[in-house]
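The structure under discussion is supplied below as structure tokens; questions concerning it will follow.
Note that one protein chain is taken out, while the other chains of the complex remain in position.
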Amino acid sequence: MKRLLITGAAGNLGKLARARLGHMAEVLRLSDIGPMDPAAGPQEEIVQCDLGDEAAVMDLVADCDGILHLGGYSVEGPWKDIQTANITGVYNLYEAARAHGMPRILFASSNHAIGYHTQDKVLTVEDPMKPDGLYGVSKCFGEAMASLYHSKFGQETAIVRIGSCFEKPADRRMLCTWMSPDDFIHLIECTFRVPMLGCPIIWGVSDNDEGWWDTRTARLIGWRARDNSEIFRAEIEAAAPCPPADAPESLYHGGKFTAEPIHK
Amino acid sequence: MKRLLITGAAGNLGKLARARLGHMAEVLRLSDIGPMDPAAGPQEEIVQCDLGDEAAVMDLVADCDGILHLGGYSVEGPWKDIQTANITGVYNLYEAARAHGMPRILFASSNHAIGYHTQDKVLTVEDPMKPDGLYGVSKCFGEAMASLYHSKFGQETAIVRIGSCFEKPADRRMLCTWMSPDDFIHLIECTFRVPMLGCPIIWGVSDNDEGWWDTRTARLIGWRARDNSEIFRAEIEAAAPCPPADAPESLYHGGKFTAEPIHK
Amino acid sequence: MKRLLITGAAGNLGKLARARLGHMAEVLRLSDIGPMDPAAGPQEEIVQCDLGDEAAVMDLVADCDGILHLGGYSVEGPWKDIQTANITGVYNLYEAARAHGMPRILFASSNHAIGYHTQDKVLTVEDPMKPDGLYGVSKCFGEAMASLYHSKFGQETAIVRIGSCFEKPADRRMLCTWMSPDDFIHLIECTFRVPMLGCPIIWGVSDNDEGWWDTRTARLIGWRARDNSEIFRAEIEAAAPCPPADAPESLYHGGKFTAEPIHK
Amino acid sequence: MKRLLITGAAGNLGKLARARLGHMAEVLRLSDIGPMDPAAGPQEEIVQCDLGDEAAVMDLVADCDGILHLGGYSVEGPWKDIQTANITGVYNLYEAARAHGMPRILFASSNHAIGYHTQDKVLTVEDPMKPDGLYGVSKCFGEAMASLYHSKFGQETAIVRIGSCFEKPADRRMLCTWMSPDDFIHLIECTFRVPMLGCPIIWGVSDNDEGWWDTRTARLIGWRARDNSEIFRAEIEAAAPCPPADAPESLYHGGKFTAEPIHK
Amino acid sequence: MKRLLITGAAGNLGKLARARLGHMAEVLRLSDIGPMDPAAGPQEEIVQCDLGDEAAVMDLVADCDGILHLGGYSVEGPWKDIQTANITGVYNLYEAARAHGMPRILFASSNHAIGYHTQDKVLTVEDPMKPDGLYGVSKCFGEAMASLYHSKFGQETAIVRIGSCFEKPADRRMLCTWMSPDDFIHLIECTFRVPMLGCPIIWGVSDNDEGWWDTRTARLIGWRARDNSEIFRAEIEAAAPCPPADAPESLYHGGKFTAEPIHK
Partner (left out) sequence: MKRLLITGAAGNLGKLARARLGHMAEVLRLSDIGPMDPAAGPQEEIVQCDLGDEAAVMDLVADCDGILHLGGYSVEGPWKDIQTANITGVYNLYEAARAHGMPRILFASSNHAIGYHTQDKVLTVEDPMKPDGLYGVSKCFGEAMASLYHSKFGQETAIVRIGSCFEKPADRRMLCTWMSPDDFIHLIECTFRVPMLGCPIIWGVSDNDEGWWDTRTARLIGWRARDNSEIFRAEIEAAAPCPPADAPESLYHGGKFTAEPIHK
């Protein structure tokens, strides 16, 4: 690729992507709503952009050959913030992509789109949505937009339902939901490498011993997760007592998000 | 019920509901964005209300025991209009319901939430969403909101994917998607009568000979459609030539909506 | 048939069967644990028998060409009673059938074998067991025994998961679970008439507008229910207020059985 | 239609079609391998044609707007005969259709393509093939050809798995498999009337009380069977004793075909 | 855990558990119907107990934090013996658990609950029961009891359908059904470690090259089998000729159990 756009580039996942995806394109265009630190390096462009600003997003997407859409509101929060970033923002992004040659998109969806399923159930990507908050609902919206633009215009998107992508899992539930940075980077590479992507839903999760997601669609793009949260189990179990069986983090795929109120 | 709120009461479905649901509640509260004609009769209240106005919707829902949510933007159109009415509006409605005792809701979803499925396939409610436009995407959003409020707060909603509800079908495709006014009225009665509703998805369609939807969930609320579009076939076939096999109205559940551009 | 055995012949279903099945066999052999009233009429034999008594059951089954097994404990109760009648009793019955030429059996199973499924779900016979009490567990046992004797010896059984078979439904839930006496009699006729029965599971329920069971296996034996509880709706709704949405009778297929304690 | 081709027009189904489909086209072109009786009436053309003869079939199909393909070998028989009529013949037919504008085809497939499924199982059109003889295998072949020409060229075919189409059912098994002539005629009308046909599989069976086929795909073309073999039950049961449970006609969907040897 | 109860502690699996689970609890309470050898070591309690004795089981379970229920009749045998140990015994165990704080249970179910499925089919835990003997039926009963106590009281159980747990596989069929002692010990650890267990069904089998069970539910508890029977293949194939294709051990998941008579 000549130019890969990374939205949300100042966030955790964005920083990871910025640091490790230089080989994928001649130029990384890095965007976030706030200022970016450090400043643009060689082969980097930095564009400050509010996803809720239609014209700005239109400019942002111009000349890009691929979009890694990590931007938006990424936790539970007030509706207006979520709506601006994840509803209006996603509409703006897809319209901009349509105007600019439909570069392939990796859309960071979330396990919170299905977070009210209980942890005694193995989910496939065909199982129904069960969002666990307004954030989760906004991800259902995003998946629907991806589907529409694929059906109507042929726009390709990898819908990646990210579990928990950190250096290492932080609690018991993340032993199930953890995706290692290495695995995520490889997933991104696979998304932009496969000849025909279509619009698949892929669980963004490592090859953990424990988990609830049937990852068979990963093979559609040639992605095979290599890491396993099991190596962190002893450390995590030592750090905190096991949560009770009826705690939100024990009961639901979405964990504590299910216990969040509607934020005002 | 003491008071049943009907949103979108000035629209086609709203007028039908207004005319025929007097027996269901002591008072019908009728709401629309514009003025209502005729003026409020006995046992009626008229409240002009923009669904995008959070405070107004909060007032609108107060003291209601049931909500027939027919309001919103009901065709393909400019994003801002759809977003205000069907995204912001649905959020406002569910928040108002939560604040006011969670009256049961019938949410008018649409076949356009699955409109890109092809007509050679029988769909169940478990099949994946495939919206055919921004309007369809907004209905996917609404279904996700209904799911969230049910999981998190116990709010009950009948998600009714309405086909085409008119006095009679207007074209070949509506022979498949037609729901008679009588059947719709009965569906509304069933929704508010069943002891436990939960949050089911129900195809809003009559017992037509031709069709693509497996209506088995209707029995969950005791609804059995009685009408059949077949009695209108001769008339419709006489009125217009058969559309070609590759026309949008022949190919897709959503018909011509699939051929709509993004409106600006 | 020359001789049809009816167990539980002094119970409600047994009396119904006794009164209406005279045309099916030259002799009806009627059995129950207590005395039977009235005494044996023409073409009837009465045999008092405790199903828990292995030798007695062995004699009971001799010379029969068909068995309508309605006997046993039919509500929630103390474990020892359920075990004697429905566990030991069913073992005794199948062993006796095996010794006496394997007459075809209709086994009265129950919706209480799946009673903990919620009423917002349409069940097929492939859905997992979810018994709602010790009685329900004993029916799961009986279904497993029927399966074993079919696989191992070719013994045929119609496993009929009876809803609620009375003259008319008695409450809101029975609008869903009601099987009319006429429909039940026809179901029995079909069971003993079909050339090959195998060991199917069949929902014993009329063609009610409201319900939760996908009755497609009924056609395997040529049974089409004709009655509909809807004609009793007005009467039932008038007799009692609608139960709340979170009452056991509104929530679960098994209704109030789910609220029963373990009886001692 | 201007011209509807009926192959196998001298056979039982062909005669039925000839007698009753005059309203569907200006001209019926009637074809069979042998001489036809009676001779061509008004609005009829008679073309004697061996389906195994490529050039003859090419001529036969010219100028036709629809094809009702009832021709071929329709019972178990020697391989060479089946191969000529049902393998070579089907290839010839599809190639001729491709050369002549791809008129819509109704392909008479058969329950014998799935005849080894047992009668204690409800089949959908997604269940795997299980042919019960060389004839059944030839029908699997025909269904595969229909699929290929649909995928590759857009040729439309209704694959109709015919049960037993006679004036009335002739034995116990046909109570399950019977399709009335009226229902068949209506099925043909629906096939050529629906705007987009695609390549669906449809069970060709009436609305019999007893049966093993889930007929939901019939609604895709607007076909609702109206007749029911039940009215013939008494007559059939009186005419012959019930076959034993382990007889081929009791065990398998395909009945006695499963007991046929390979013919030489 | 403070105290882990192991029933059937004098049996093969019980000895294995006794020897290897000392790290899981401060005290292992070991129980069997007969005398135990060797006598209680440090951190061990030995309680001789007949599972059919209600009062004794009530005492047995007191003060335990977890139950590894390996006890009961574990092969095909006379009904009375199986009923006492596996029917009455399981009822007694669940009642005792309910009285004593509902310690988590691992219930040793068996492949013989589904033993009549044929070996050309991959089973998931959703496939229907098909017990291959009275022993298998008693395991279906036990699974139903576990389901009931989970639905009604929240009692958690891991239902483990054990294949064949020995040092090494003993015949051809065990190449498919073998679970290594190491894998079983790890499975037990996982069962008592997972924050929320629920009531899942888990195939108790190693990661063998050959097999018939889809083990995806193992991940729900974080269990990943590590061993593979393949390393024993040469030895086993050398020891005995391949059984014929129609021998019970070649045909059915349950192997020779399907060929057992009803024991008297």
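Remarks
We call the chains A, B, C, D and E, going by the order they appear; numbering starts again at 1 in every chain.
Here, contacts are C-beta pairs under 8 Å (C-beta built on N, C-alpha and C of every residue); 3 or more make two chains touch, one makes a residue touch a chain.
Note that the coordinates shown come from a computational prediction; the quantities given were computed from them, not determined experimentally.
Taking every chain of the complex into account, the omitted one touches A, D, E. When the whole complex is considered, the residue among D:L13, D:I105, D:M145 or D:C190 that touches the unshown chain is D:M145. From the set E:P35, E:P244 or E:P261, the residue in touch with the chain omitted from the display is E:P244, counting the whole complex. Checked against the full complex, the one of A:Y149, A:W203, A:W223 or A:Y252 touching the unshown chain is A:W223. Touch with the chain that is not drawn comes from one residue among E:T7, E:Q119, E:S151 or E:T191, which is E:Q119. The residue from D:I67, D:L93, D:L106 or D:L134 that touches the chain not shown here is D:L134.
Touching residues on chain A toward the chain that is not drawn are 156, 193-200, 216-217, 219-224.
Although one chain is not shown, part of chain E still touches it, namely residues 118-122, 172, 175-176, 208-212, 214, 230, 237, 242-247, 249-251.
Residues touching the missing chain, restricted to chain D, are 79, 83, 87-88, 91, 95, 98, 113, 116, 126, 128-134, 136-137, 140-141, 143-145, 147-148, 151-152, 258, 262 (touch as defined at the top).
Just so we're on the same page, only the chains that are shown with their structure count from here on.
Among the remaining chains, the Cα-based centre furthest from that of chain C is the centre of A. The distance from the centre of chain A to the centre of chain D, each centre being the mean of the chain's C-alpha atoms, comes to 51 Å. Averaged Cα coordinates give chain A a centre that lies 32 Å from the centre of chain B.
Across the assembly, chain C contributes no residue that touches 2 or more other chains. By the contact rule set out at the top, the touching chain pairs are A-B, A-E, B-C, B-D, C-D, C-E.
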